[in-house]
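The structure's right below; bear with me while I get my questions together.
What you see is the complex with one protein chain gone and the rest in place.
For reference, chains read A and B in written order, and residue numbers begin at 1 within each chain.
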Amino acid sequence: MSSLYKLLSFFLLIFLFASCSGNDASKKNTLVIGVDSDVESLNPLFAYSGIEPTIAELLYPSLVKHSWDDNAGEIKSEPWIAEYIEWLNDSSAVKITLKDVKWSDGKKITPEDVKFSLEIYSNADLQSRFYGTFENFKEDKDLRILIEETFTLDNENTFTLHFKDKAKPSYFDFDFPILPAHAFNKNNPKEDPKNIYGGPFVLDKRTKEQSITLKRNKNFSDASVGNIEKIIFKVIPDYNTRILQLKNSEIDICEDVKPDDADELKENSRIKMAQVKGREYDYIGLNNNSPLFKNVNIRKGISYSINKNEILGEFLLNYGELANAPVAPVFKGQFNKSLQPINYNINAAKSIFTSEGWKDNNKNGILEKGGEEFSFTMYIPAGNPRRDFAANVIKNNLKEAGIDLTVQQVEPGTFFDNMFQKKYDCWMAGWVVPIPTQLEPYFHSGEEGIFNLFNYSNKDVDKLLEQAQSEKNKTKKNELYKLIQEKIYNDSPIVFLYWIDNLVFYNSSLKNVNITPLGALHNCWQWSY
Amino acid sequence: MNKTILKLLLKRIASSLLLIFLIITILFFLLRISPGSPVQKFISEDFSIELSQKIKSNFQLDKTLFEQYGSFIAQAVKLDFGTSYNYNLPVFSVIKDYLIFTVIFSFISLIVQIKAGSLFAFISVYKKNKYLNGVLDSVAIFSFALPSFLLGLLLIYIFSIILGILPSNGLTSINHDDLSVLGKFWDYVIHLILPVLSLSLTGTFIFYKYIKESVSEVSRKNFILNLQAIGEKKSKIILYHVLPNSINPILTIAGLELGALLSGSLITEVLFGLPGMGRLTITAILTRDYPLVIGCTFISGLLIIFANLLADFLKTVFDKRIINTLNN
Partner (left out) sequence: MKIKNSHIIFFLLGLLFLLKFNTIISSYYLLYLFIGSLFSEFNNTISNIDLMLLDVFLSAILFIVAPLLTYRYRKYKLLVKELNFISVIAIILLTIFLFAPVIANFHPDFHKNINVTKLLKPFSSKVLIEQRIQGASESVFDKFISLRNSTINQPFYSNKFFVDNVSSDNKSFQQKDTEELLPPGSNSKRIYFVFGTDELGRDVFSRIVYGARVSLSIGIVASLISMLLGVFFGFYSGYKGGAPDFILNKFSDLFLAFPIIFLIIFIISLWGSSFFILVLILGITSWMPLYKLVRTDVFSIRNKDYYKSAVLLGLNKKQLLLKEILPAIIPIVVVNIVYQFANVVLAESALSYLGLGTGSNLPSWGKMINEGQSYLYKGWWLIFFPGMFLLLTLSFINILGKRISESLNPLSKND
């Protein structure tokens, strides 16, 4: 029996210790960020997913930096480690002078580093995250930048980038983290680079699946740097635990808080909420070539049948707004305010279906036409509570309209594979729209429309999209975008559901926090305690 | 005597190797018949034909299935499973860190299971307290029926959410590095209490059941009754006579249990955010990181087989002792 007592006293001891070893260690000027998954790689070349790009931007500086102009609803760019940026010859080239800034090992950041970055990012063998995005540069057939024709060194701090003919370059074309050339193994650039950084922070320590610690870069000088000494990305896969730690001040900031938890968290005086207007929307994709959905009225009827307001009100708790077209309301200049979202209107839906010849003759609650019942399957990715919720509401809504909907959850990897291979006729997914707005990949019927998974085809829209893409004048461009939205709205190629706000909660003692659609952690190096 | 044992073990090792060979063969073909090409992620339609060819030949997809299989096996023998798509690192160097954690975690849990299981079993056999036995037996029944995620959620709910005394996630606190050596150790301990509890409960009562059965069977044997009759000390009887004679089934169970633990305690790792093999494997599967999937499965299979071999080996060792005592 004595060993039982030993065991018991051991546990008692543990609890005593556990309860007194609180969280009182020095957290001075440390920003702890709760993230849901660990990075797979800290190599800036492969920082594809999740938090990786954010970390890469903190570690490696860029020629330009961005901020969000909330009044105009658009992005503003200005030189960062570039001293001057000067457009030449009608924007076919740009002359850039670098500031006198140093890498963390004391070496100067030179134009050679920029040249190296361009080379390595566009290297087809490496498949870096920027590979294939340099369409305004002169490239070979493997999309490798022709560096001799592109890059000319003017003096030790100044260089010129030459773009290809008829290109319409902008700041975004050279907005990539600059990599230290001397940190990479020339023979095998795939290897992780040495720990040399140039951004506001340098890597301090990484514990796999636990945390990534960054500390302030002593060699980085910028007037707007805040007083945060350490940034810790703490990996907490479980959502409930993240919220728990947010409440206990174990983490200082947490993104993507569920609306259900927001109300309770708002009462907590130690944390503040930032409600960032969404640039993510959910939609129901419909294959515009399929016999059922090629009729625009049917697509609209389905849209009328769905009670988007109930999902918005009960799941998103109105932290979001109804969507009517693919331009986010945050882009105030481009957003077409005159379009009214297609609201839930069951009678309108029913009369549309009736006039299209769908009737319920056998009174089993499902409409028929020509002996066929009005039923289809909607595929959704598994493990997303919002889409589960929405799918349940939509299923019932469509039942009311006389449509038999089957919801099939698919494991996300398989789902997205199939979605991109256009294997589904109806599915629910979402897009995070890029900044600046890009519609061509999503709605162009030609080769440009790589994300036009619903086979939308409207020649007018194609033409307008091409015009908008090449238009330099902002006002004209915005007008074109408004027109495109109207056309897409009228065609309803997909059912637009709602824009989803990003709810960010952060420690209320943090100062200078300005959370924008650019991302919750964008510019977090400027924050202070 | 030793030679026969050695021969037996060698035979077991040979057949285990055959098994591993079969496992990776099956995996290889499963991957090749699976929908979608493994290089899909890397080849876009924009590429020139030469580049696509180059990437394909990097993955050796331009060869026949059997050539691919041949080189795959040749590489696998050297523990080289290629480069993980997600991590851009050789598969084995990705697995390494997770493996260390899993091995340590598994052994802690196994020790807890055996220790607590045998404690309960001996209490049950020797205290002969009817009430206590009833409680233990019903807890055992419930523990077999309790899904580990339910137990984990319950523990988190009680100790982390309501009482707030134990962390529910991760292996270390963020201030782990600032702690003293003792503090660091303590940090690990408090982080591992809930995972170990939720992982070990079922196993504890499996051991309880088997140890109880085999101990009470041995205890009824005449030679034990004899020893009791001549007044041998109870602890001595248990240690030198009961245990060696009842160890065989216990070791078999321990081998199976260790194998299961080493291949990753998926649910516990997911629930408590621990960096173990189970989570690595499931992430690899769900993100289609095929080289990593093969690597993980191979290592897991290896560990399961290793655990069973270990149990077999220990059995022969104990068997020898029994034989020796009989000879004396």
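As a working rule, a contact is a pair of C-beta atoms (placed from the backbone, for glycine too) under 8 Å apart; a residue touches a chain by one contact, two chains touch by 3 or more.
Computed from a predicted model, the values in this text were never measured in an experiment.
Asks: Can you list the shown chains that the hidden chain touches?
Replies: Output: missing chain touches A, B.
Asks: Just name the one of B:Phe107, B:Phe142, B:Phe185 or B:Phe223 that touches the chain not displayed here.
Replies: Spelled out, the listed residue whose C-beta touches the missing chain is B:Phe142.
Asks: Among A:Asn297, A:Asn396, A:Gln421 or A:Asn514, which one is in touch with the chain left out?
Replies: Going through A:Asn297, A:Asn396, A:Gln421 or A:Asn514 one by one, A:Asn396 is the residue touching the chain not shown.
Asks: Among A:Thr414, A:Gln467 or A:Ser528, choose the residue that contacts the chain missing from this document, as touch is defined above.
Replies: The missing chain is touched by A:Thr414.
Asks: Out of A:Ala82, A:Ile243, A:Ile271 or A:Leu367, which touches the unshown chain?
Replies: A:Ile243
Asks: For chain B, which positions touch the chain that isn't shown here?
Replies: Its contact residues with the unshown chain are 15-16, 18-20, 22-23, 26, 30, 34-35, 141-142, 144-150, 153, 157, 161, 213, 216-217, 263-264, 266-267, 270, 281-282, 285-286, 288, 293, 296-297, 300-301, 304-305.
Asks: Which chain A residues would touch the chain omitted from the figure, given the whole complex?
Replies: Interface residues of chain A facing the absent chain: 239-240, 243, 258, 260-261, 264, 310, 313-315, 361-365, 382-383, 385, 388-389, 391-393, 395-396, 399-400, 406-411, 413-414.
Following the convention adopted for this analysis, only the chains that are shown with their structure count from here on.
Asks: Go ahead and note the Å separation of the Cα centroids belonging to chain A and chain B.
Replies: Taking the mean C-alpha position of each chain, the two centres sit 39 Å apart.
Asks: Taking the touch rule as given, give the residues of chain A at its contact with chain B in the complex, in rising order.
Replies: Per the touch definition, chain A meets chain B at residues 1, 3-4, 7, 14-15, 17-19, 21, 23, 25-27, 32, 40-41, 43, 46, 124-125, 127, 132, 141-143, 190, 205, 207-211, 232, 234-238, 240-241, 244-245, 248, 250, 411-413, 417.
Asks: So in the complex, the part of chain B that touches chain A is made up of which residues?
Replies: Chain B reaches chain A through residues 35-36, 40, 42, 44, 46-48, 50-51, 54, 86-89, 97-98, 116, 119, 123, 127, 156, 160-161, 164-166, 168-179, 183, 186-187, 189-190, 193, 270-271, 273-275, 279, 286-288.
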